[in-house]
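Just dropping this structure here.
A protein chain is absent from this complex, but the other protein chains hold their places.
A, B and C are the chain letters, set down in written order, and residue numbers restart from 1 in every chain.
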Amino acid sequence: MNSFGNLFKVQIFGESHGPSVGIVIDGTPAGLSLFEDDLLLDLERRKGGLQKATTPRQELDYPLFKSGIFNGKTTGQPITILFENNNIKSEEYQAQRAIPRPGHADWVAHQKYGGNEDYRGGGHFSARLTTGLVAAGAIAKKLLQGISIQANILEVAGEKDINIGIQKAIDANDSVGGIVECKVNGLPVGLGEPYFNSLESMIANIMFAIPAVRGIEFGTGFNAATMFGSEHNDAIVSTDGKTQTNHAGGIVGGISNGNELIFRIAVKPASSTPKIQTSINMDSGKLEDFSVMGRHDLCVALRAPVIVEAATAIVLVDCMLQQQHLKRVWL
Amino acid sequence: MNSFGNLFKVQIFGESHGPSVGIVIDGTPAGLSLFEDDLLLDLERRKGGLQKATTPRQELDYPLFKSGIFNGKTTGQPITILFENNNIKSEEYQAQRAIPRPGHADWVAHQKYGGNEDYRGGGHFSARLTTGLVAAGAIAKKLLQGISIQANILEVAGEKDINIGIQKAIDANDSVGGIVECKVNGLPVGLGEPYFNSLESMIANIMFAIPAVRGIEFGTGFNAATMFGSEHNDAIVSTDGKTQTNHAGGIVGGISNGNELIFRIAVKPASSTPKIQTSINMDSGKLEDFSVMGRHDLCVALRAPVIVEAATAIVLVDCMLQQQHLKRVWL
Amino acid sequence: MNSFGNLFKVQIFGESHGPSVGIVIDGTPAGLSLFEDDLLLDLERRKGGLQKATTPRQELDYPLFKSGIFNGKTTGQPITILFENNNIKSEEYQAQRAIPRPGHADWVAHQKYGGNEDYRGGGHFSARLTTGLVAAGAIAKKLLQGISIQANILEVAGEKDINIGIQKAIDANDSVGGIVECKVNGLPVGLGEPYFNSLESMIANIMFAIPAVRGIEFGTGFNAATMFGSEHNDAIVSTDGKTQTNHAGGIVGGISNGNELIFRIAVKPASSTPKIQTSINMDSGKLEDFSVMGRHDLCVALRAPVIVEAATAIVLVDCMLQQQHLKRVWL
Partner (left out) sequence: MNSFGNLFKVQIFGESHGPSVGIVIDGTPAGLSLFEDDLLLDLERRKGGLQKATTPRQELDYPLFKSGIFNGKTTGQPITILFENNNIKSEEYQAQRAIPRPGHADWVAHQKYGGNEDYRGGGHFSARLTTGLVAAGAIAKKLLQGISIQANILEVAGEKDINIGIQKAIDANDSVGGIVECKVNGLPVGLGEPYFNSLESMIANIMFAIPAVRGIEFGTGFNAATMFGSEHNDAIVSTDGKTQTNHAGGIVGGISNGNELIFRIAVKPASSTPKIQTSINMDSGKLEDFSVMGRHDLCVALRAPVIVEAATAIVLVDCMLQQQHLKRVWL
């Protein structure tokens, strides 16, 4: 299913080359000032065409409020945000349909939906659906007053210097991956539950909803596996829970401890590389060389930070509502 | 909250030093042959006292079926499994209560539950609650006929040779972490959903419910971030979806593709190290040296594989019921 | 929250005088033939302006598919259906805003949402939101091949002869209520669960989502309270579960028994009566006489049958998916 959250729920919908993509956000407290323009900054960050190595597709991405807003404020009812799809070239997808693109969902979608999937531009699997996520995230951020969420590219193609990383992709005429780090400051203590609704569980859950994410680690993460306990443990040095180090990344026992929340995600190289690739032709049963058509990013990780922030914000609002840290009416 | 799953739901409960720990499993199809002894093998794997570097606490861990089984078969109703707590030494926890143990949930629990938490032996946060998970996993495995789930220690304390890793801990008189890899074979194509219920999302969600897990990666994982797209993409080489390589780890677009499912988790070193540590005394507001008492593992990662398998099996049964791959009655 | 269902989920949104109303339907199996026109018959039944005693508001009610349909078939992804709002007169609502209309949600909405509610035409509380429900119901009915769902007016204003009932309303220049009965034939045995997800629980849950519903009874219903057990019990007379009588209305132990499913709902008279009424003026704190403006039905029960059918169909599809009675792909 395509929904997430308990008290702050998002339901995404749409297809890359269908009439629209969008999201319904249910559970936004009433009285929050909200205009369509409030979402544009984050939507702009998500958009392609701005940087080398991102797609030249011009997505207008103007969010249409279809419900839940009245007189520039949230009503407490579901907010529906629609992005009409305009700038679409679909023909080429039909031509190459028999050959499932490696790394893409073409083959599994065909199996799971019995051939009824909208295969144009990845259909429902397209990263275009993250526009809705970013829009919801921008609203969530507005609710999280006093909490800052910042995601940044940490590495591209294995390089700390992002420009070197991007140049590597351009030189190789190939797509590359990257690592994104997200830091949250100002979180109250006590968000998350032991076990299944641990803060890590909820964040990880939504991060793997972002296309191309292959791993997540909190705090010291995988390196923790090589440390001694006496090194890894963060000594609590004041009664408000501040710790000397922050190997835990701000979560202990599944629950926020008031220190900076830190996690990193691994983003694979875009499946749509300009390189010639081989795949099976499902009609002939034979392997074929082919090249992916359409307009694509060389490094999807570059667009990821704002999506990671949005997803984080969505989780945090849900947690804060569950912990009764957010009042429901902004009077 | 302490429950997980949609059609195959588990609800865990209990405290390390309370009357019991256990689990309620709702959604098991009727007619599955099930005896308490069927669970013992996996419970034994989870137990301490068997290996160097695991705790000498003798947990009897005998599962009591309190509901849902009749004449040696599941009835289709909730199965309640209770583990009575017997071998308990609680006094020492009271003595050191003012000093929250670093790396443990003591401090956050105190904040979140206003001092009402059962602090003895970690209370509800204790890894002892994973007995219930392992019991549910053993049932889930029985349902997953023809599917094998195997988790193994890949590394301890940064060493591929586990014995070297354990010796490192013993020599340093300190706890150490490790990495566990899980492989699933025989999975049908089509499990998982795009976005929020991606197979990765659900697996990651439940893995972070296991105490001490700090990271998860699927397939090539974090290394994917350093690869070119043309390298990372798995070429589909036959019409049944078999791929030449398996960098994706068996999941594409959030959906199982019929290849081996592979993921790894990072387990931090046990917070309870024998080393002297520093923490705040919440009564005096001063830092103090102290050593953690109680019986503890030097390397909790050693117990993790069977828990990881159990958690994986729980997710997979849920997915298979949602995909209608499992019949509900074993006639 | 505004969503319902487990495997077949509906999320409604919109306001009577906002940009649109609509629904997202998540969980429709792939491959079902579906055109916008397929929904028109039921939408027409729901519409006002067709009968004496229903509102003259001309709602165009043309359903726009915004996602989830490709080449005239469902894709297995969320289906978004939008109804643009056109024929709107909102001014009068502003004028009478200080006086909460008795029987309407004006006063509670104002309290709950802190004055941020869209008060025009009942806003999100308007029965106009049932268009989405009817659209989803029409899809659900298509999935329920071989199962017939028929709801009918049983009584209007206490009269079995509906025309007499309606004439009573017209003569009194007042709104009137009614009783709707719903019968389902062809249901498989085994839908529903004991206790919280009993078939009655799920049907009752969704029926009370329909505005103006005040009661529900299954089979003999309230009359069962006056019968002897030997009278009320339905004797099973054949091995396929057919019963001699059907006082249970097709559900025993929360589970469908294969006999006709029957239930009735009570619909109150529309709160918007043409009669002069008294209510508090929230600004002055004084009681005032006023008359409700806008265009309204004298008997909303007349529109209810198709909504009751839709709600029933939504529940039944969800139950059938849970019981694995519906295949997910229409190949």
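As a working rule, a contact is a pair of C-beta atoms (placed from the backbone, for glycine too) under 8 Å apart; a residue touches a chain by one contact, two chains touch by 3 or more.
Predicted, not measured: the structure shown is a model, and the values here were computed from it.
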Per the touch definition above, residue among C:74, C:271 or C:312 touching the missing chain: C:271
Listed residues C:135, C:216, C:306 or C:321, member touching the removed chain: C:216
Option touching the unshown chain, where B:42, B:61 or B:118 are the choices: B:118
Hidden partner interface residues of subunit B, rising order: 1-3, 7, 9, 11-15, 18-22, 24, 26-27, 30-31, 64-70, 73-80, 82, 112-118, 123-124, 329-331
Touching residues (missing chain, whole complex) on subunit C: 1-4, 12, 100, 102-105, 107-109, 111-112, 124-125, 129, 155, 157-158, 169, 172, 174-179, 189-190, 193-198, 200-202, 204-209, 211, 213-239, 241, 243, 247-249, 252-257, 266-273, 275, 277-280, 282, 285, 287, 301
Where the missing chain touches subunit A, by residue: 6-7, 77, 194, 321-324, 327-328
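Simple rule for what comes next: only the chains that are shown with their structure count from here on.
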Same-site or different-site touching of subunit A by its copy subunit B, using the half cut: same
CA centroid of subunit A to CA centroid of subunit C, Å: 36
Centre-of-Cα separation between subunit C and subunit B, whole angstrom: 44
Between subunit B and subunit A, distance of the C-alpha-averaged centres to the nearest whole Å: 26
In subunit C, residues with contacts to at least two other chains: 7, 77
